[in-house]
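Missing here is one protein chain; the remaining ones are kept as they sit in the complex.
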């Protein structure tokens, strides 16, 4: 482990917050920091595959998944979404100003060695398993793993 | 004080965020960390008694309290609440997977010595006094108390 490390808890699946998380993760990694992102609760939506099978979900978990489709491509902004118009405008502006999209941010993070951890407790709750997530996810772990890293971290944020 | 300590600012009364806060607090405490939770603003709702008397509230404070009933039992999710259906589904799933409810998380935190502090500034604003909170609250204090602990903390999160 390098001298400086950072942990980010990604709790939300709002597009704007996810972009902020990856911007911080990628900036830290480009400066040589060890970065770990913990995806928990709604944040699991950021790392979900575009299509998640029915699997062994209970009817309630299945319903929860239906209501909340997730996947990086489908996330919406926390504000001003306005039936997708605001989210569309932001994505256009990001392209225009050559800012990385969320999918590009994820790819860049992996290239730079950022570690992705999915929270087991939230996974159980939502009936998700490792196969429901994109390949980029390194590990499935609980809060104790997070605490271990956070106590070593120079910067720990809950986003 | 042990070597490692953690502070959590609980700003929100969303059920999902409150659960995340107690999960982190209880994990830290079980690993031997000193954990302090600062309940501020809407977060005061997490530690409110189920019934709060009229007390000496001004009409405006009384109205604020009516609009926002609070108490751990009544909190709702930040998303997908859908007139309580989503919150109900989540509570059922938590029971099924034997995850601690918010009330159980609070009890466990106290058992493990997690310290609960209610923010005086927010209390004044909302016309709440010590009696309006559950007995588990250890202290009523302001931001200076928080800053003192946070500067000693290894992990400080704003939830």
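Note that the chains are named A and B in the order they appear, and that numbering of residues resets to 1 at the start of each chain.
Note that a contact is a pair of C-beta atoms (placed from the backbone, for glycine too) under 8 Å apart; a residue touches a chain by one contact, two chains touch by 3 or more.
Note that the coordinates shown come from a computational prediction; the quantities given were computed from them, not determined experimentally.
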| item | value |
| --- | --- |
| Absent chain, residues of subunit A that touch it | 4, 16-17, 20, 23-24, 27-28, 30-31, 33, 78-80, 82, 86, 89-90, 92-94, 96-97, 99, 154-159 |
| Interface residues of subunit B (partner: the chain not displayed) | 9, 11, 40-42, 58, 60-61, 63-64, 67-68, 121, 124-126, 142-144, 146-148, 150-151, 153, 156-158 |
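The definition used in the following text is that only the chains that are shown with their structure count from here on.
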| item | value |
| --- | --- |
| Geometric centre distance via CA averages, subunit B-subunit A, whole Å | 25 |
